[in-house]
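For reference, the structure is listed below as structure tokens.
Of the protein chains in this complex, one is absent; all others appear in place.
As written, the chain order gives the labels A and B, with residue 1 at the start of each chain.
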Amino acid sequence: MTVLKVNGRNVEISDRGDRTLADALRTDLGLIGARVSCSEGECGSCTILVDGRPQTSCLMLAQQAEGKNIMTIEGLAEGENLHPIQQAFIEEQGFQCGFCTPGFILSAKAFLEENPNPTADEVSVGMSGNICRCGAYPYIVKAVLRAAELMNAQAQPAE
Amino acid sequence: MVKHDKSLKVVGRGLHVKDAIEKVTGTIRYGVDYEVQNMVHGKIVRCPHPHAKIVKIDTRKAEEVPGYVGILTHHDVPQNDWEAAWFNYRGKVFDGIGRFVGDDMAAVAATTPEAAAKAAELVEIEYELLPAVFDMEEARKADAPQIRCEGNERDPYRVAWGDVDAGKVAADVTVDCDIFYESQQYAPLGRNACIAEWMGDRVNVITSSQTPSELRDGVHEALGIPLSKIRVQALPSGSSFGQWWSNNFMIITVLLAKKVGRAAKIELDNEECMATVKRRHQERTRGSMGCTKDGELTFFEFDHLIDNGGYGFKDDVGFFCVDMWGKNGHGDYCIHGINTNMVTAGCMRGVGDCTLGASVERCADQLAEKVGIDPVDFRIKNQIVTGDELRMQHSRHNLKGQVDEYINNVPEHLRKDWPELFKLSAGGTRALLEKGSEKFNWKDRWKGWAVPTQTEGALRRGIGVGTGAHVCGVEFEGASNSMVRMNPDGSAKVHCAVGRQGAGAETTQAMVVAEELGLSLDQVAIETGDTDSCPWNHGSLASSTMYRTGWASREAARDVKNQLLAIAAREFFDGVDPSELDVDNGEVVHGDPGKHNQRVPFSDVLNELRSDSLGQTSSITGSPRVPMPPSTTFARQFGAQFCEVEVDVETGQIKLIDFLCVQDSGTVVNPQVLKNQIIGAAICGSGFAIYEHMIFDEETGALKNGNLLDYKLLRCADFPHDAEVLFVEDPDPVGPFGARGAGESPIAAGIAAVAQAVYNATGVWVDMPMTPERVVSALKAASAN
Partner (left out) sequence: MKSSFTYQRATSPAEAVALLAEKGAGAKIWAGGTDMTLHWQQEKTEPTACIDIRDLKEFDYIRIESDAIRIGALTSLATLERSADQHHVLASLSKITKLMATPQTRTLATVGGNLCNASPAADLSPAFVALGATAKILGKDGSREVSMFDFFQGVNKTALNGAEILKEATIPLPSDGEVHVSYRRIDRTVVDIALVNGSAAVTVGSDGVISKVGFGLGAVAPIILDASDASAELEGTALADVTVDKLAAVAATAAKHAKPISDIRASADYRQDMVEIMLRRALEDTIKNHGGRI
């Protein structure tokens, strides 16, 4: 068995080599928030964070993830307390059908960690590794900008 | 124009959608996310040839695969035709003939998806090859290979009025067109899967679908079993746009499960979703339009071909662009639906209005240029306004006759408030164009036809405007129904089988009911997928959800309210006439608090009906009590869009710089939801205009770009993030609280706007999609002339 660290906990998966991480997350671990669509790294639906950086789990073998910290959308909220990015996506309705949403939110998390005060243009480019077929892009940009505000406000020490 | 009612408490607010938390936490489940215990996995065996007949099936090698369970072939399948909505599919589940590369020929079941895939590969089918035809024009010829027993071509669908020859004589200028449209692919994110589980002689079908009732009908037709034995549980469908209605693979799953005696799941992979299910038709418009030197259209005449692929059976598209431009006195347009040995084509968002509509818009623009009128003014001059006649009544199908028949069955007192039929009942493009050009600053930015707004090196910028219209649901396939149940605690649940495709129906239908019942949105839950609890509904298609189902949901809520008030009047308000009572914030109140100042919670009213002997509390169930007027004859939605593009005239690359969408969908029930849908349509339309097209192998008709690497979808940075949506709310006399349909006019408007902007930037009209290479070719051709 191979041990992966997913959403802060150790989990075991089979040590089969010829298997994508997306498949292991969905099938073995029931983490269906890692959506699989294109299986070729184009759509970004299966985006997860590996050591805090975004990756498409369809282009990564499960074994490659051993020893890394993996976060899926299921690990983002703390209980019922949504992460500010999730909150912002609801406020600005940065989605329609919702299929691409977990991928966008995790891409946004990595993006905002590197660029906490982005311009709308930067967000637009930064969110281009994911596809939203419903075309919620302008609202996704607004959501990420709103998330930046919420996160920066949270980061301010209380006066 | 009537402004919408300010007393509305729920309708008109940008409330968060009901499934928002599920969506941002990734817990929402689509078809692919379900399984049932002990199920087998199915894999479809696909036809490698464009047209072929099965001679022999040899399963010996497949049977050797560990985990193999069984196979379903045409020998196991009842030879009944089944039909999807609007003739998007008509045929048998399998009949031993493959009609396109990738067609469904058989299905294998195994204990794992891998084993099923392997076994499917090892099924050996011997085929007799049949001649194939891919080109619509070839397929029309008498000696063409015949794809269907009904022949390759449908009877022409013709709409004609006035006298086109007289219109030609009256024209000072005319333009001709011959435009070919490639197929757009739904290109859904997410795949689809279907699970079928038999319990005795009843079957439960779980899949992502926009049309749960239509799917139940399809299973009924294909298997010949009573509707009562079929339960469809439709799950959210992802970005569907018409793809996931009732699809053959779903019925294959039902039959496979029956054959192997176990629950079965078939999941389509991305390429199967793109190459084997459905697509927008390839289309071709030929025709002409003319106008006077003052810019008044005098006629139009179009002949339009649509290719249905193997199993599509449509003969009609594009009523609505014709209606929109139908002010002129002489028109004739004719649609020919033709089958080819290509993957089935069907309704994709804005069917007809994205293609025939774009042709009409282009011709109109060319006329406007010839007579020196700007495109906004030309549209205002020639497009219909409220009260104008809708031309579609003059059709071969004699819609007027059908409608008359329908009307004659409706008692007169029930139709006294109906709008005048065959006249536009509300809205139009004029206000959109006026408000939009002001916001876009059109008058200052417009430099004239084919004059760039800006030139720098090889870069040319141009602006464009486009308009689109579409129907708000169509009644001829059945009236969409809805049911509302009020629970003993005073909360309510709506049951309407419209599916969930991301357009917010699960929220906006509940908002309509909440408004009618005086409840908060939170108090109203909804079921949109289960045919066991929902009455028949056409589904979320033809932009009907808000208009027709929303009407039914409001009427059902009104019925609940009437029942509630009747009990309350009797039990709590001294037997007053119930019409003196009203609902407010979950309580029944009297219209004149001076007479009766008590407020009775709904739960108290319902508990008056409590049957103590059974220890149960009671609920109220409501349904529409009056017939819905035939909306096709008077209701339309309109979109006008303005954009700026930048074209690199050396490389042909197009960038979208600025976008403004103006929309008339009557009262806006949820502005947040609707804005998103309108922008999404502009993006999908822009994609169709500049990149999206299916590339087919010339020899086999097989799809060559069935993946998201080479089927290009716009991304975030490809579309201006500051694009805006403006609403013009002209309330509808029939739609719930004045709302109309929404999703299909804006895609048509966006396509026309981008095409015109590219023309204004470059001076050439480019056929869609306007890929870099096509732009360069068009420029080369123009400079060679």
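Rule of thumb we're sticking to: a residue touches a chain if its C-beta (ideal position, glycine included) is under 8 Å from a C-beta of that chain, and two chains touch if they have at least 3 such contacts.
Every value quoted in this text rests on a predicted model; they were computed, and no experiment measured them.
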Task: Option from B:Leu8, B:Ala117 or B:Cys334 whose C-beta touches the chain left out - done: B:Ala117
Open item on the list: Which candidate, B:Ala160, B:Val626 or B:Val776, sits in contact with the chain we can't see?
Closed with: B:Val776
Task: Contact set of chain B toward the excluded chain (per top definition) - done: 114, 117-118, 121, 650-651, 653, 691, 695, 704-705, 709-710, 712-715, 717-718, 771-773, 776-777
Task: Interface with the undisplayed chain - residues on chain A - done: 15-18, 20, 39-42, 44, 47, 50, 53-56, 58-61, 63-64, 107, 110-111, 125-126, 128-130
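Going forward, only the chains that are shown with their structure count from here on.
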Open item on the list: Can you compute the centre-to-centre distance for chain A and chain B, using the mean CA position of each chain? Integer Å is fine.
Closed with: 30
TODO: Please give the residue numbers of chain A that touch chain B in the complex, ascending.
DONE: 31-40, 42-43, 45, 72-74, 76-77, 82, 86, 89-91, 93, 95-102, 105, 120-121, 123-125, 127-128, 130-142
Open item on the list: Quick check: in the complex, which residue numbers of chain B touch chain A?
Closed with: 14, 16-17, 19-30, 32-33, 187-191, 236-240, 269-270, 500-504, 672-673, 675-677, 679-684, 707-709, 713-723
